[in-house]
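The complex appears here minus one protein chain, its other protein chains still in place.
Order of writing sets the labels: A, B and C. Residues in every chain begin at 1.
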Amino acid sequence: MIPACLAGLAHARTVDSATARTGFTTNLALEPAAVHDAAAALYKAGYFLECISGADFAEGFEVLYTFDRFEKPERVALRTLAPHDAPVVPTIADIFHGALWHERECFDFYGVRFEGHPSLLPLLLPDDMELRPLVKAPEARKSREAIVFQTPAPPAAADSAGEKAAADPEAKAKAKAAALAKAKAKAAKTASETAQAAGGDPA
Amino acid sequence: MNQTATNDVDVLAGDYYTRHFAAGPNDDTLILNMGPQHPSTHGVLRIVLEMDGEYILRAEPVLGYIHRMQEKMGENRAYLQYFPNMGRVDYLHALAWNWAYAGAVERLAGIEVPPRAEYLRVISCEMNRICSHLLWWGAYILDLGAFTPILYAFVDREEIMDLLQIITGSRLTYCYFTFGGVTADATPAFIDGTRAFIKSMRSRLPMFKGLVTDNLILRKRCEEIGVIDLDMARRYGATGPVLRGSGVACDTRRHEPYSCYNEFDFAIPTASTCDAMGRYLVRMDEISESLKILEQALDMLPDGPFVNPKAPRKVKPAAGETYFSVESARGKVGVYVQSDGSTTPYRVKLRAPCFSNLSLFAELSAGTLLADAVSILGSLDLVIPEIDR
Amino acid sequence: MATQDILRPAVTTLEPALVNLAPVQKVVDLCRAMSLWPMTFGLACCAIEMMAVGMARFDIARFGAEAFRPSPRQSDLMIVAGTVSKKMAPAVVRLYEQMPAPKYVMAFGNCAISGGPFNFEGQYGIIEGVDQLIPVDVFVPGCPPRPEGLLEGLFMLQEKLTGRRWWPQPVGGEVA
Partner (left out) sequence: MVFTWLNLAIIVCLVMGVAFAGGPLVGSLFLAPKARGGDIGMPYECGIRPHGSSWMRFGINFYFYALLFLAFDVDVLYLFPVAAYYPVSEGLLPLFKVFLFLFALAIGCLYFWKKGVFEWPRKIFLDQR
């Protein structure tokens, strides 16, 4: 589901994932250049910035923005990819001021530069630290396709680990999610029944 | 940066952050460090201030003095091995973090939680919430200059800790939840003790109100201080009592109900004044709402297993991602886990409510008295290790 | 001296007292041991237990150490309660150096002793044991230690100062 405010936006692809499993109502992958406009649209539509996080994939550094609303749960995830050699993403700190720190933290951990950020200083790490602690070793990086998109990666791009992870879980995950939803509904029902029984007994 | 400074100039050269904060010493304003070793920053928060007399012109929090690499550790440890850490992210409301992480992994791996476990989770988490609010209350009043209330708060706090100790086995950094339930069942001593505690806490709340809340000095120190409007809360992503103190009834327990919270009857306290006093009143009301939830949960506590017997020992979720959020005493706690199908998470992101709440501070404190800034800082209810993670 | 804070162990030399007679110093040490002024140096979780010790239930005032001071200039016992990160370490060293003599250090909790749970392979941000930076007198293990642990640590320090234990052993806690 794409909220109306993001409808006109050029997004790379919609990540097809069930809300019951990921907790995201909307899950969009964008080009870095589109992030700022999307954030502005979300701000206008009354969303607030929940957090910004990074992740290191074989394809590059992914920056994940999550937004939510105060009135009703509607978590929007925007994700963008920055290449390993020149990770630059435009800042959204001029729209959501909370992003000032989230972006600094992301810069700390991954070295992703946020273009236009007023003071991209180390936030959590000591000022003289050169290390980017959450950057993985090249051989430890997994494919973004396998984790985020959960669709089998093209065989040429997938490394051995990515293949293994991506091969069967796709179908399994969907079945599991469905089973989980069913089980949850059942559990809630039994719980309320027991509760009523327990509450009714003394009376 | 003056690398060739002489010795005596050098002593007053500040450090990296103050030099970025101000180009050099100024004739009219004082660059002052508040923290990391400061009694009213509740830990090792540091705030660089530019002061004009008693007034703050600019403030800039500097974080990282208790950065404990929680997110890095998540990538190194197995799912269950990482669990005890959750009690140490926010040690005042450890069980909310327990819950957020357990909830995320359970959703990712498709582990069911039996109803009794859900209820035990609610009971222990709400006890912990009261415990956290009590400590905040005592410490906040201590910041404002009154020592006595914290002694009262700790009397009740110790009672809660004794009760929680029965089921969790520790006083502070709980690791009570596990994937698919909780680690120990409630004993009759715990249940009876909790019932007695609800009664005693109910009788204490009016005393707290008479002793502190109605105090004129407290009101003068809190009212019309640190006014957060809705737009500001949205720009910074404030949640929890900080947001509800600004009149927005947004509580994750109601907003996106997890576990069995939709079965309880409780109100979401809000205050329309948007100031420090509003946040104070919201927290005090939340204590009585939590007592309400506790009472109902104890009455409705179902029988059955306290942990899913089919829950795997070695959690190995399928590749994918999930974001699970719960309401802690400080706001919306979010745990985002990416799994690559192995036994260790690929990435764990901890969304700490205090991180966003504190980022308000720079804007909130500009132009206020230093003494009021301390009051604002206290009203945000910060736990520094949660901010630095 | 560079403008950057460089991580180094504390540099502090103690000059003995002008009147350094054994009987006099013995009396003074006894007085010191019974009125230690700790510095409120709460870094993390353990700080909450340190607060609990000051409150009515555990009441550290019974043993003369209730005067928690926020400033190092007025305190003689530094209770390092929590994880010392690399960013915090220069401040810890500086605060220790700024304390007047005589000064004692209690490493309170596993984090201060060895890094505790945060001492894992590939860690990049913490000091694995505060004793690498400042001389520690008493180690109190636990994560976090119970308030009784802090009291016991205080007794040990008093024992170290005066040469004897002043308080009864807890029941069942006699050390062989």
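By definition in this document, a contact is a pair of C-beta atoms (placed from the backbone, for glycine too) under 8 Å apart; a residue touches a chain by one contact, two chains touch by 3 or more.
What you see is a predicted model; the values in this text were computed from it and never measured.
Colleague: Thinking of the complex as a whole, which visible chains are touched by the chain that is not shown?
Modeller: B, C
Colleague: Which listed residue (B:E60, B:E327, B:D372 or B:E386) would be found touching the missing chain in the intact complex?
Modeller: Within the whole complex, the residue contacting the unshown chain is B:D372.
Colleague: In the whole complex, not just what's shown, which of B:L32, B:A146, B:I166 or B:I268 touches the removed chain?
Modeller: Looking across B:L32, B:A146, B:I166 or B:I268, the contact with the absent chain belongs to B:L32.
Colleague: If you put the missing chain back, which residues of chain C would it touch?
Modeller: With respect to the unshown chain, the touching residues of chain C are 5, 10-19, 24-25, 28, 71-73, 91-95, 97-103.
Colleague: What is the set of chain B residues that contact the non-displayed chain in the whole complex?
Modeller: Chain B touches the chain not shown through residues 11-15, 18-19, 21-22, 24-38, 46, 48, 52-55, 224-225, 363, 366-369, 372.
Operating definition for what follows: only the chains that are shown with their structure count from here on.
Colleague: Taking the mean of each chain's Cα atoms, which chain ends up nearest the overall Cα mean?
Modeller: B
Colleague: Using the stated contact rule, I'd like to know whether A-C or B-C comes out ahead in C-beta pair count.
Modeller: The greater number of contacts lies at B-C.
Colleague: Quick one: report the Å distance separating chain A from chain B, using the average Cα coordinate of each chain.
Modeller: A distance of 23 Å separates the two centres.
Colleague: How big is the gap, in whole Å, between where the Cα atoms of chain A centre and where those of chain C centre?
Modeller: Measuring from centre to centre gives 43 Å for this pair.
Colleague: Could you tell me the distance, in whole angstrom, between the mean C-alpha positions of chain B and chain C?
Modeller: 27
Colleague: Among the residues of chain C, which ones contact at least 2 other chains?
Modeller: 4, 87, 124-125 - these are the residues of chain C that touch more than one other chain.
Colleague: So which bits of chain B are touching at least two other chains?
Modeller: Correct list: 15-16, 64, 67, 69, 72, 388.
Colleague: Chain A touches which residues of chain C in the complex?
Modeller: Going through chain C, the ones touching chain A are 4, 86-87, 124-125.
Colleague: Which residues, counting only chain A, touch chain C once they are in their complex?
Modeller: Residues of chain A touching chain C: 125-126, 128-129, 131, 133.
Colleague: Residues of chain B touching chain C in their complex?
Modeller: Chain B residues touching chain C: 1-3, 5, 7, 10, 13, 15-16, 36-39, 43-44, 64-69, 72-73, 76-77, 84-85, 88, 91-92, 135, 139, 150-151, 154-155, 157-158, 171-173, 384-385, 388.
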